[in-house]
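Omission of a single protein chain aside, the complex is shown with its protein chains in their original locations.
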Amino acid sequence: MKRGFWLWAAGLATYAFLYVPLAVVVLFSFNDSELNASWVGFTTRWYGKLLGDADLLQAAANSLLIAIVSSTIATVLGTMAGIALHRWRPPLLPFLVLTPVAMPEILLGVSLLLFFRQVLDLTLGLFSILAAHITFSLGFVAIIVRARLAGMDESIFEAARDLGATPWRTFTRVTFPLIVPGIVAGFLMSFTLSIDDFVITFFVAGVGVTTLPLQIYSLIKVAVTPEVNAISTLLMALTLTLIALALRFAPETLRKSA
Amino acid sequence: MPASSSRTDRSARLTRWLVTLPPALFLVVFFLIPALIMAAASFREPGEFGGLAPLAERGFSLDAYRFVLDDVIYAWILAKSFAVAGLTTLLCLVLAYPLAVLIVRSPKRRRDLLVLLVILPFASNFLIRIYAWMIILGPLDLLYSPVAVIVGMVYVHLPFMILPLYTNLEKHDPALLEAAQDLGAGGWARFWCVTWPLSLPGVLSGSALVFIPVLGMFAVPELLGGTGDLLIGNLIKEQFLDNRDWPLGAALSLLLTLAVLAVAGLSSALTRNRGQM
Partner (left out) sequence: MALLEIRNITRRFGSLEAVKDVTLDIEAGEFFTLLGPSGCGKTTILRMIAGFDAPDAGELYLDGRPLAGMPPEKRPVHTVFQSYALFPHLTVAGNIAFPLEMAGRSRDEIRRRTTETLALVHLEDKGDAFPHELSGGQKQRVALARGLVNKPRLLLLDEPLGALDAKLRERMQGELIALQREVGVTFVFVTHAQQEALALSHRIAVMNEGRIEQLDVPEALYSTPKNRFVADFIGTINLIAAAVVEASRHGLRLAAPGLGEIAAPVHGAVAVGSNGALAIRPEHLRISGHADRAGLKNHFAGAVVEYLFLGDVTVYKVRLDNGLLLEALATNAGPGRARFHEIGDRVSVEWRHDAGVFLPD
(Lines give C-alpha, C1' and ligand atoms only; values in the text may rest on other atoms or scores of the structure.)
Protein backbone atom coordinates (compact mmCIF):
# COMPACT_ATOMS: atom_id res chain seq x y z
CA MET A 1 0.00 0.00 0.00
CA LYS A 2 1.38 3.37 -1.02
CA ARG A 3 0.51 5.42 2.05
CA GLY A 4 1.79 2.72 4.35
CA PHE A 5 5.02 2.67 2.40
CA TRP A 6 5.69 6.39 2.85
CA LEU A 7 4.94 6.12 6.55
CA TRP A 8 7.40 3.28 6.91
CA ALA A 9 10.00 5.12 4.87
CA ALA A 10 9.65 8.27 7.01
CA GLY A 11 9.70 6.23 10.21
CA LEU A 12 12.77 4.25 9.24
CA ALA A 13 14.56 7.44 8.19
CA THR A 14 13.89 8.91 11.63
CA TYR A 15 15.14 5.78 13.34
CA ALA A 16 18.24 5.95 11.16
CA PHE A 17 18.69 9.60 12.16
CA LEU A 18 18.55 8.47 15.80
CA TYR A 19 20.94 5.54 15.49
CA VAL A 20 23.50 6.25 12.76
CA PRO A 21 25.45 8.87 14.77
CA LEU A 22 25.74 6.55 17.77
CA ALA A 23 26.75 3.66 15.53
CA VAL A 24 29.48 5.85 14.08
CA VAL A 25 30.80 6.57 17.57
CA VAL A 26 30.88 2.87 18.45
CA LEU A 27 32.45 1.97 15.12
CA PHE A 28 35.24 4.50 15.40
CA SER A 29 36.01 3.40 18.94
CA PHE A 30 37.45 0.25 17.32
CA ASN A 31 39.19 2.13 14.49
CA ASP A 32 42.94 1.93 14.36
CA SER A 33 43.47 5.59 13.49
CA GLU A 34 43.98 8.86 15.34
CA LEU A 35 41.44 10.52 13.06
CA ASN A 36 37.72 9.87 12.99
CA ALA A 37 37.72 10.11 9.26
CA SER A 38 37.96 6.73 7.58
CA TRP A 39 38.14 3.10 8.60
CA VAL A 40 41.71 1.85 8.89
CA GLY A 41 41.57 -1.35 10.85
CA PHE A 42 40.24 -2.98 14.00
CA THR A 43 41.85 -2.24 17.37
CA THR A 44 40.98 -2.17 21.03
CA ARG A 45 43.86 0.06 21.94
CA TRP A 46 41.66 3.08 22.73
CA TYR A 47 40.03 1.03 25.46
CA GLY A 48 43.45 0.10 26.73
CA LYS A 49 44.45 3.74 26.72
CA LEU A 50 41.41 4.60 28.82
CA LEU A 51 42.54 2.26 31.54
CA GLY A 52 45.83 4.13 31.75
CA ASP A 53 44.19 7.54 32.03
CA ALA A 54 44.23 8.26 35.77
CA ASP A 55 42.23 11.51 35.49
CA LEU A 56 39.49 9.80 33.57
CA LEU A 57 39.31 6.89 35.99
CA GLN A 58 39.16 9.31 38.91
CA ALA A 59 36.35 11.21 37.17
CA ALA A 60 34.50 7.95 36.54
CA ALA A 61 34.87 6.96 40.19
CA ASN A 62 33.56 10.38 41.26
CA SER A 63 30.61 10.09 38.92
CA LEU A 64 29.77 6.66 40.26
CA LEU A 65 30.00 7.78 43.89
CA ILE A 66 27.91 10.89 43.22
CA ALA A 67 25.34 8.87 41.28
CA ILE A 68 24.97 6.26 44.02
CA VAL A 69 24.69 8.72 46.89
CA SER A 70 22.54 11.31 45.14
CA SER A 71 20.13 8.80 43.63
CA THR A 72 19.72 7.03 46.97
CA ILE A 73 18.82 10.24 48.76
CA ALA A 74 16.72 11.48 45.84
CA THR A 75 14.82 8.18 45.83
CA VAL A 76 13.98 8.42 49.53
CA LEU A 77 12.93 12.08 49.36
CA GLY A 78 11.25 11.67 45.98
CA THR A 79 9.21 8.70 47.17
CA MET A 80 8.03 10.73 50.16
CA ALA A 81 7.17 13.63 47.86
CA GLY A 82 5.34 11.31 45.44
CA ILE A 83 3.26 9.83 48.24
CA ALA A 84 2.54 13.28 49.68
CA LEU A 85 1.54 14.63 46.26
CA HIS A 86 -0.84 11.76 45.71
CA ARG A 87 -2.29 11.44 49.17
CA TRP A 88 -2.59 14.99 50.52
CA ARG A 89 -2.05 17.33 47.59
CA PRO A 90 -0.16 19.93 49.64
CA PRO A 91 -0.52 23.36 48.01
CA LEU A 92 3.11 24.38 47.31
CA LEU A 93 4.66 20.95 46.78
CA PRO A 94 3.76 20.42 43.10
CA PHE A 95 5.45 23.73 42.25
CA LEU A 96 8.56 22.79 44.26
CA VAL A 97 8.79 19.30 42.78
CA LEU A 98 7.92 19.98 39.15
CA THR A 99 9.64 23.29 38.43
CA PRO A 100 13.24 21.99 38.71
CA VAL A 101 12.25 19.19 36.32
CA ALA A 102 10.62 21.49 33.78
CA MET A 103 12.92 24.50 33.64
CA PRO A 104 16.08 24.72 31.54
CA GLU A 105 18.93 23.11 33.45
CA ILE A 106 21.16 26.15 33.15
CA LEU A 107 18.84 28.12 35.45
CA LEU A 108 19.12 25.58 38.26
CA GLY A 109 22.88 25.44 37.66
CA VAL A 110 23.55 29.16 37.91
CA SER A 111 21.16 29.76 40.79
CA LEU A 112 22.84 27.00 42.80
CA LEU A 113 26.26 28.40 41.89
CA LEU A 114 25.16 31.78 43.21
CA PHE A 115 23.67 30.21 46.32
CA PHE A 116 26.70 28.09 47.21
CA ARG A 117 29.34 30.71 46.47
CA GLN A 118 27.63 33.93 47.44
CA VAL A 119 25.34 32.92 50.29
CA LEU A 120 26.91 29.87 51.88
CA ASP A 121 30.44 30.85 50.83
CA LEU A 122 31.11 27.20 50.27
CA THR A 123 33.99 25.72 48.35
CA LEU A 124 32.34 23.97 45.44
CA GLY A 125 32.85 20.23 45.28
CA LEU A 126 31.26 16.97 46.21
CA PHE A 127 28.65 18.49 48.50
CA SER A 128 27.41 21.07 46.01
CA ILE A 129 27.27 18.49 43.21
CA LEU A 130 25.32 16.06 45.40
CA ALA A 131 22.83 18.72 46.50
CA ALA A 132 22.29 19.80 42.89
CA HIS A 133 21.83 16.25 41.62
CA ILE A 134 19.36 15.40 44.38
CA THR A 135 17.38 18.56 43.57
CA PHE A 136 16.73 17.66 39.95
CA SER A 137 16.39 13.87 40.44
CA LEU A 138 13.91 14.14 43.30
CA GLY A 139 11.19 15.43 41.01
CA PHE A 140 11.55 12.55 38.56
CA VAL A 141 11.24 9.98 41.35
CA ALA A 142 8.22 11.81 42.76
CA ILE A 143 6.53 11.86 39.34
CA ILE A 144 7.12 8.14 38.77
CA VAL A 145 5.93 7.16 42.26
CA ARG A 146 2.89 9.38 42.00
CA ALA A 147 2.01 7.95 38.58
CA ARG A 148 2.23 4.48 40.06
CA LEU A 149 -0.06 5.42 42.96
CA ALA A 150 -2.49 7.23 40.67
CA GLY A 151 -2.78 4.11 38.52
CA MET A 152 -4.04 2.12 41.47
CA ASP A 153 -7.57 1.53 42.66
CA GLU A 154 -7.88 3.77 45.76
CA SER A 155 -10.20 1.30 47.42
CA ILE A 156 -7.44 -1.27 47.96
CA PHE A 157 -6.00 0.99 50.66
CA GLU A 158 -9.41 1.26 52.28
CA ALA A 159 -9.82 -2.49 51.88
CA ALA A 160 -6.61 -3.07 53.86
CA ARG A 161 -7.85 -0.86 56.71
CA ASP A 162 -11.25 -2.51 56.51
CA LEU A 163 -9.70 -5.96 56.85
CA GLY A 164 -7.86 -5.01 60.04
CA ALA A 165 -4.59 -3.38 58.97
CA THR A 166 -3.42 -0.30 60.88
CA PRO A 167 -2.24 2.65 58.77
CA TRP A 168 1.38 1.55 59.22
CA ARG A 169 0.69 -2.06 58.24
CA THR A 170 -1.35 -0.83 55.30
CA PHE A 171 1.79 0.98 54.18
CA THR A 172 4.19 -1.92 54.74
CA ARG A 173 1.92 -4.68 53.41
CA VAL A 174 0.05 -2.95 50.61
CA THR A 175 1.27 0.52 49.61
CA PHE A 176 4.99 -0.12 49.72
CA PRO A 177 5.03 -3.48 47.86
CA LEU A 178 2.87 -1.88 45.18
CA ILE A 179 5.10 1.16 44.64
CA VAL A 180 8.39 -0.77 44.80
CA PRO A 181 8.62 -1.06 41.01
CA GLY A 182 8.14 2.71 40.79
CA ILE A 183 10.78 3.29 43.44
CA VAL A 184 13.25 1.02 41.65
CA ALA A 185 12.53 2.72 38.32
CA GLY A 186 12.89 6.10 40.03
CA PHE A 187 16.23 5.10 41.49
CA LEU A 188 17.53 3.90 38.12
CA MET A 189 16.27 7.08 36.49
CA SER A 190 18.01 9.27 39.11
CA PHE A 191 21.15 7.21 38.73
CA THR A 192 21.15 7.69 34.95
CA LEU A 193 20.37 11.39 35.24
CA SER A 194 23.15 11.90 37.77
CA ILE A 195 25.83 9.96 35.94
CA ASP A 196 24.87 11.72 32.70
CA ASP A 197 24.44 15.24 33.96
CA PHE A 198 26.66 17.82 32.41
CA VAL A 199 24.98 21.23 32.49
CA ILE A 200 24.20 21.57 36.17
CA THR A 201 27.38 19.85 37.31
CA PHE A 202 29.32 22.19 35.04
CA PHE A 203 28.25 25.14 37.19
CA VAL A 204 28.45 23.64 40.67
CA ALA A 205 31.53 21.42 40.39
CA GLY A 206 34.18 24.08 40.96
CA VAL A 207 37.78 23.14 40.32
CA GLY A 208 38.35 20.42 42.88
CA VAL A 209 36.08 17.62 41.75
CA THR A 210 35.50 16.47 38.21
CA THR A 211 32.97 14.00 36.87
CA LEU A 212 32.96 11.86 33.77
CA PRO A 213 30.75 14.19 31.68
CA LEU A 214 32.92 17.16 32.68
CA GLN A 215 36.00 15.21 31.64
CA ILE A 216 34.41 14.25 28.34
CA TYR A 217 33.49 17.88 27.80
CA SER A 218 37.04 19.06 28.32
CA LEU A 219 38.24 16.38 25.91
CA ILE A 220 35.81 17.09 23.07
CA LYS A 221 36.13 20.84 23.53
CA VAL A 222 39.77 20.54 22.52
CA ALA A 223 39.69 17.90 19.84
CA VAL A 224 37.87 14.87 18.56
CA THR A 225 39.83 11.82 19.70
CA PRO A 226 39.13 8.09 19.42
CA GLU A 227 39.56 7.81 23.17
CA VAL A 228 36.25 9.67 23.60
CA ASN A 229 34.64 7.12 21.30
CA ALA A 230 35.74 4.38 23.63
CA ILE A 231 34.38 6.10 26.77
CA SER A 232 31.16 6.83 24.94
CA THR A 233 30.76 3.21 23.91
CA LEU A 234 31.35 2.02 27.45
CA LEU A 235 28.85 4.55 28.81
CA MET A 236 26.25 3.45 26.27
CA ALA A 237 26.73 -0.14 27.37
CA LEU A 238 26.20 0.94 30.98
CA THR A 239 23.01 2.86 30.18
CA LEU A 240 21.69 -0.05 28.16
CA THR A 241 22.20 -2.32 31.15
CA LEU A 242 20.39 0.12 33.44
CA ILE A 243 17.47 0.40 31.04
CA ALA A 244 17.28 -3.38 30.75
CA LEU A 245 17.11 -3.53 34.55
CA ALA A 246 14.45 -0.82 34.71
CA LEU A 247 12.37 -2.70 32.15
CA ARG A 248 12.65 -5.86 34.15
CA PHE A 249 11.50 -4.25 37.36
CA ALA A 250 8.81 -1.94 36.06
CA PRO A 251 7.91 -2.44 32.42
CA GLU A 252 4.87 -0.23 32.79
CA THR A 253 6.82 2.83 33.98
CA LEU A 254 8.19 3.05 30.49
CA ARG A 255 4.71 3.67 29.20
CA LYS A 256 3.70 5.83 32.18
CA SER A 257 6.67 8.15 31.91
CA ALA A 258 6.12 8.32 28.20
CA MET B 1 -19.19 14.32 67.24
CA PRO B 2 -15.59 14.31 65.99
CA ALA B 3 -14.75 12.21 62.95
CA SER B 4 -12.45 10.00 64.98
CA SER B 5 -10.68 10.19 68.31
CA SER B 6 -8.18 13.01 68.65
CA ARG B 7 -5.35 10.51 69.10
CA THR B 8 -5.70 8.89 65.69
CA ASP B 9 -6.24 12.37 64.28
CA ARG B 10 -3.00 13.58 65.74
CA SER B 11 -0.98 10.61 64.53
CA ALA B 12 -2.44 11.02 61.04
CA ARG B 13 -1.40 14.67 61.04
CA LEU B 14 2.06 13.74 62.31
CA THR B 15 2.53 11.17 59.55
CA ARG B 16 1.50 13.74 57.00
CA TRP B 17 4.10 16.22 58.21
CA LEU B 18 6.84 13.60 58.55
CA VAL B 19 6.32 12.54 54.94
CA THR B 20 5.77 15.95 53.36
CA LEU B 21 8.27 18.10 55.22
CA PRO B 22 11.67 16.54 54.35
CA PRO B 23 11.33 16.75 50.55
CA ALA B 24 9.59 20.13 50.79
CA LEU B 25 12.33 21.57 53.02
CA PHE B 26 15.05 20.19 50.79
CA LEU B 27 13.50 21.82 47.74
CA VAL B 28 12.92 25.11 49.52
CA VAL B 29 16.61 25.24 50.50
CA PHE B 30 18.12 24.02 47.23
CA PHE B 31 15.63 25.27 44.67
CA LEU B 32 13.32 28.02 45.91
CA ILE B 33 15.81 30.06 47.98
CA PRO B 34 18.54 29.94 45.26
CA ALA B 35 15.93 31.03 42.69
CA LEU B 36 14.91 33.98 44.85
CA ILE B 37 18.53 34.86 45.52
CA MET B 38 19.20 34.90 41.82
CA ALA B 39 16.32 37.31 41.30
CA ALA B 40 17.74 39.54 44.03
CA ALA B 41 21.29 39.26 42.66
CA SER B 42 20.21 40.79 39.36
CA PHE B 43 19.67 44.06 41.22
CA ARG B 44 23.16 44.08 42.77
CA GLU B 45 26.49 45.42 41.55
CA PRO B 46 29.28 43.13 40.36
CA GLY B 47 32.17 42.61 42.75
CA GLU B 48 35.67 43.69 41.94
CA PHE B 49 36.96 40.16 41.50
CA GLY B 50 33.73 38.56 40.38
CA GLY B 51 30.76 37.65 42.51
CA LEU B 52 28.66 40.45 43.98
CA ALA B 53 29.79 43.70 45.50
CA PRO B 54 29.06 44.00 49.22
CA LEU B 55 25.48 45.11 49.71
CA ALA B 56 26.40 47.66 52.39
CA GLU B 57 28.76 49.56 50.08
CA ARG B 58 27.02 49.50 46.75
CA GLY B 59 23.38 48.65 47.55
CA PHE B 60 20.85 47.75 44.88
CA SER B 61 20.88 49.03 41.34
CA LEU B 62 19.28 48.53 37.96
CA ASP B 63 22.64 48.63 36.19
CA ALA B 64 22.46 45.07 34.92
CA TYR B 65 19.09 45.66 33.29
CA ARG B 66 20.18 49.04 31.93
CA PHE B 67 23.15 47.29 30.38
CA VAL B 68 20.95 44.67 28.74
CA LEU B 69 18.55 47.29 27.39
CA ASP B 70 21.27 49.62 26.12
CA ASP B 71 23.02 47.07 23.96
CA VAL B 72 20.93 45.78 21.09
CA ILE B 73 23.05 42.62 20.92
CA TYR B 74 21.14 41.16 23.90
CA ALA B 75 17.76 41.61 22.27
CA TRP B 76 19.21 40.16 19.07
CA ILE B 77 20.55 37.08 20.85
CA LEU B 78 17.29 36.56 22.74
CA ALA B 79 15.40 36.78 19.43
CA LYS B 80 17.85 34.35 17.86
CA SER B 81 17.38 31.93 20.75
CA PHE B 82 13.63 32.05 20.17
CA ALA B 83 14.13 31.50 16.45
CA VAL B 84 16.40 28.50 17.03
CA ALA B 85 13.95 27.06 19.57
CA GLY B 86 11.07 27.57 17.17
CA LEU B 87 12.86 26.00 14.22
CA THR B 88 14.05 23.08 16.35
CA THR B 89 10.49 22.51 17.59
CA LEU B 90 9.11 22.58 14.08
CA LEU B 91 11.71 20.15 12.73
CA CYS B 92 11.16 17.82 15.67
CA LEU B 93 7.43 17.87 14.97
CA VAL B 94 7.94 17.09 11.28
CA LEU B 95 10.23 14.17 12.11
CA ALA B 96 8.25 12.91 15.11
CA TYR B 97 4.74 12.88 13.71
CA PRO B 98 5.13 10.17 11.04
CA LEU B 99 7.11 8.05 13.47
CA ALA B 100 4.49 8.39 16.21
CA VAL B 101 1.75 7.48 13.73
CA LEU B 102 3.79 4.52 12.55
CA ILE B 103 4.25 3.24 16.11
CA VAL B 104 0.55 3.60 16.92
CA ARG B 105 -0.42 1.75 13.74
CA SER B 106 1.89 -1.18 14.46
CA PRO B 107 0.56 -4.29 16.16
CA LYS B 108 0.22 -3.85 19.93
CA ARG B 109 2.99 -6.24 20.90
CA ARG B 110 5.49 -4.44 18.67
CA ARG B 111 4.67 -0.94 19.98
CA ASP B 112 6.61 -1.18 23.24
CA LEU B 113 9.72 -2.21 21.36
CA LEU B 114 9.38 0.66 18.89
CA VAL B 115 8.94 3.13 21.76
CA LEU B 116 11.96 1.66 23.50
CA LEU B 117 13.97 2.19 20.32
CA VAL B 118 13.09 5.89 20.56
CA ILE B 119 14.19 6.09 24.18
CA LEU B 120 17.44 4.14 23.90
CA PRO B 121 19.60 6.73 22.10
CA PHE B 122 18.04 9.39 24.31
CA ALA B 123 19.45 7.58 27.33
CA SER B 124 23.03 7.69 26.10
CA ASN B 125 25.04 10.58 27.44
CA PHE B 126 24.00 14.01 26.23
CA LEU B 127 27.57 15.04 25.36
CA ILE B 128 28.11 11.82 23.44
CA ARG B 129 25.11 12.56 21.31
CA ILE B 130 26.55 15.97 20.49
CA TYR B 131 29.99 14.49 19.97
CA ALA B 132 28.60 11.97 17.48
CA TRP B 133 27.60 14.88 15.27
CA MET B 134 31.04 16.43 15.63
CA ILE B 135 32.43 13.27 14.04
CA ILE B 136 29.85 13.23 11.27
CA LEU B 137 29.69 16.94 10.46
CA GLY B 138 33.44 17.54 10.67
CA PRO B 139 34.37 15.81 7.39
CA LEU B 140 31.31 17.39 5.72
CA ASP B 141 32.64 20.84 6.56
CA LEU B 142 29.43 21.66 8.40
CA LEU B 143 30.86 21.68 11.92
CA TYR B 144 30.80 25.07 13.73
CA SER B 145 27.93 26.36 11.62
CA PRO B 146 24.28 27.28 12.30
CA VAL B 147 23.23 24.09 10.49
CA ALA B 148 25.22 22.02 12.97
CA VAL B 149 23.54 23.82 15.88
CA ILE B 150 20.06 23.05 14.54
CA VAL B 151 20.92 19.42 13.73
CA GLY B 152 22.35 18.95 17.22
CA MET B 153 19.36 20.60 18.90
CA VAL B 154 16.90 18.44 16.95
CA TYR B 155 18.88 15.30 17.65
CA VAL B 156 19.13 15.91 21.38
CA HIS B 157 15.46 16.82 21.83
CA LEU B 158 13.61 14.63 19.32
CA PRO B 159 12.38 12.00 21.81
CA PHE B 160 10.69 14.76 23.86
CA MET B 161 8.43 15.30 20.87
CA ILE B 162 7.90 11.67 19.87
CA LEU B 163 6.84 10.36 23.29
CA PRO B 164 4.02 12.81 24.12
CA LEU B 165 2.76 12.57 20.54
CA TYR B 166 2.71 8.80 20.72
CA THR B 167 0.96 8.85 24.12
CA ASN B 168 -1.69 11.12 22.67
CA LEU B 169 -2.19 9.24 19.40
CA GLU B 170 -2.40 5.94 21.20
CA LYS B 171 -5.50 7.11 23.05
CA HIS B 172 -7.46 7.85 19.88
CA ASP B 173 -10.32 5.46 19.30
CA PRO B 174 -9.63 3.76 15.94
CA ALA B 175 -13.37 3.72 15.37
CA LEU B 176 -13.19 7.51 14.86
CA LEU B 177 -11.16 7.06 11.70
CA GLU B 178 -13.49 4.31 10.52
CA ALA B 179 -16.45 6.56 11.24
CA ALA B 180 -14.81 9.38 9.26
CA GLN B 181 -14.14 7.03 6.36
CA ASP B 182 -17.66 5.67 6.57
CA LEU B 183 -18.94 9.25 6.38
CA GLY B 184 -16.97 9.88 3.22
CA ALA B 185 -13.64 11.36 4.35
CA GLY B 186 -10.59 10.47 2.26
CA GLY B 187 -7.10 9.85 3.62
CA TRP B 188 -6.04 13.50 3.88
CA ALA B 189 -9.41 14.63 5.16
CA ARG B 190 -9.28 11.95 7.84
CA PHE B 191 -5.89 13.22 8.93
CA TRP B 192 -6.64 16.95 8.89
CA CYS B 193 -10.18 16.75 10.27
CA VAL B 194 -9.80 13.97 12.83
CA THR B 195 -6.27 12.88 13.75
CA TRP B 196 -4.55 16.27 13.68
CA PRO B 197 -7.07 18.28 15.78
CA LEU B 198 -7.29 15.46 18.32
CA SER B 199 -3.52 15.26 18.56
CA LEU B 200 -3.06 18.97 19.30
CA PRO B 201 -2.69 18.48 23.07
CA GLY B 202 0.16 16.05 22.34
CA VAL B 203 1.67 18.45 19.82
CA LEU B 204 1.50 21.26 22.35
CA SER B 205 3.04 19.36 25.24
CA GLY B 206 5.75 17.95 22.97
CA SER B 207 6.46 21.44 21.65
CA ALA B 208 6.79 22.84 25.18
CA LEU B 209 9.10 19.95 26.12
CA VAL B 210 11.37 20.78 23.17
CA PHE B 211 11.08 24.57 23.05
CA ILE B 212 11.85 25.26 26.72
CA PRO B 213 15.13 23.33 27.08
CA VAL B 214 16.36 24.55 23.68
CA LEU B 215 15.79 28.12 24.82
CA GLY B 216 18.28 27.68 27.66
CA MET B 217 20.75 25.37 25.93
CA PHE B 218 24.41 26.41 25.86
CA ALA B 219 26.31 23.16 25.24
CA VAL B 220 25.08 22.52 21.69
CA PRO B 221 25.99 25.98 20.30
CA GLU B 222 29.23 25.88 22.19
CA LEU B 223 30.35 22.54 20.79
CA LEU B 224 28.74 22.54 17.34
CA GLY B 225 28.29 26.24 16.57
CA GLY B 226 30.69 28.94 15.51
CA THR B 227 31.41 32.15 17.38
CA GLY B 228 28.39 33.79 15.78
CA ASP B 229 25.98 31.07 16.87
CA LEU B 230 25.85 31.88 20.58
CA LEU B 231 22.47 31.90 22.27
CA ILE B 232 21.15 33.30 25.54
CA GLY B 233 22.34 30.21 27.42
CA ASN B 234 25.92 30.90 26.29
CA LEU B 235 25.63 34.51 27.43
CA ILE B 236 24.50 33.44 30.87
CA LYS B 237 27.27 30.91 31.14
CA GLU B 238 29.85 33.52 30.11
CA GLN B 239 28.71 35.98 32.76
CA PHE B 240 28.98 33.40 35.50
CA LEU B 241 32.14 31.58 34.51
CA ASP B 242 34.23 33.80 32.19
CA ASN B 243 33.36 37.50 32.63
CA ARG B 244 32.34 37.01 36.24
CA ASP B 245 29.64 39.67 36.00
CA TRP B 246 27.12 37.88 38.18
CA PRO B 247 24.43 40.59 38.32
CA LEU B 248 24.34 40.65 34.53
CA GLY B 249 24.20 36.84 34.45
CA ALA B 250 21.38 36.88 37.00
CA ALA B 251 19.48 39.50 35.01
CA LEU B 252 19.81 37.43 31.84
CA SER B 253 18.73 34.30 33.77
CA LEU B 254 15.68 36.17 34.98
CA LEU B 255 14.87 37.18 31.41
CA LEU B 256 15.20 33.55 30.36
CA THR B 257 12.96 32.49 33.26
CA LEU B 258 10.31 34.98 32.14
CA ALA B 259 10.55 33.72 28.57
CA VAL B 260 10.16 30.12 29.76
CA LEU B 261 7.19 31.04 31.96
CA ALA B 262 5.56 32.81 29.02
CA VAL B 263 6.03 29.77 26.77
CA ALA B 264 4.82 27.34 29.44
CA GLY B 265 1.84 29.58 30.23
CA LEU B 266 0.93 29.88 26.57
CA SER B 267 1.16 26.15 26.05
CA SER B 268 -0.99 25.30 29.07
CA ALA B 269 -3.54 28.00 28.15
CA LEU B 270 -3.80 26.55 24.64
CA THR B 271 -4.17 23.04 26.04
CA ARG B 272 -6.92 24.20 28.37
CA ASN B 273 -8.78 25.90 25.55
CA ARG B 274 -8.69 22.73 23.53
CA GLY B 275 -9.95 20.78 26.54
CA GLN B 276 -13.08 22.93 26.57
CA MET B 277 -13.94 22.24 22.98
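Going in written order, the chains are labelled A and B, and every chain counts its residues from 1.
Keep this in mind: a contact is a pair of C-beta atoms (placed from the backbone, for glycine too) under 8 Å apart; a residue touches a chain by one contact, two chains touch by 3 or more.
Model, not experiment: these values are computed from the prediction.
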Per the touch definition above, residue among A:V119, A:I156 or A:A237 touching the missing chain: A:I156
Residue, one of A:R45, A:R169, A:K221 or A:R248, that touches the chain absent here: A:R169
Among A:A10, A:L50, A:L126 or A:L178, residue touching the chain not depicted: A:L178
Interface with the undisplayed chain - residues on subunit A: 152-153, 155-156, 158-166, 169, 173-174, 177-178
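Heads up, the rule we're going with is that only the chains that are shown with their structure count from here on.
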Rounded Å distance, subunit A centre to subunit B centre (Cα mean): 16
List of subunit B residues in touch with subunit A within their complex: 11-12, 15-16, 19-20, 22-24, 26-28, 30-35, 37-38, 41, 51-52, 95-96, 98-99, 101-103, 105, 112, 115-121, 123-136, 138-139, 155, 158, 163-164, 166-167, 187, 212-213, 215-219, 222-223, 233, 236-237, 240-241, 246, 249-250, 253, 256-257, 260, 264
Residue ranges of subunit A in contact with subunit B within the complex: 3, 6-8, 10-11, 14-15, 17-22, 24-25, 28, 36-37, 77-78, 80-81, 83-84, 87-88, 90, 92-93, 96-97, 99-100, 102-108, 110-115, 117-119, 131-132, 134-135, 138, 142, 167, 192, 196, 198-199, 203, 213, 216-217, 220-221, 224, 228-229, 232, 235-236, 239-240, 242-243, 247, 251, 254-255, 258
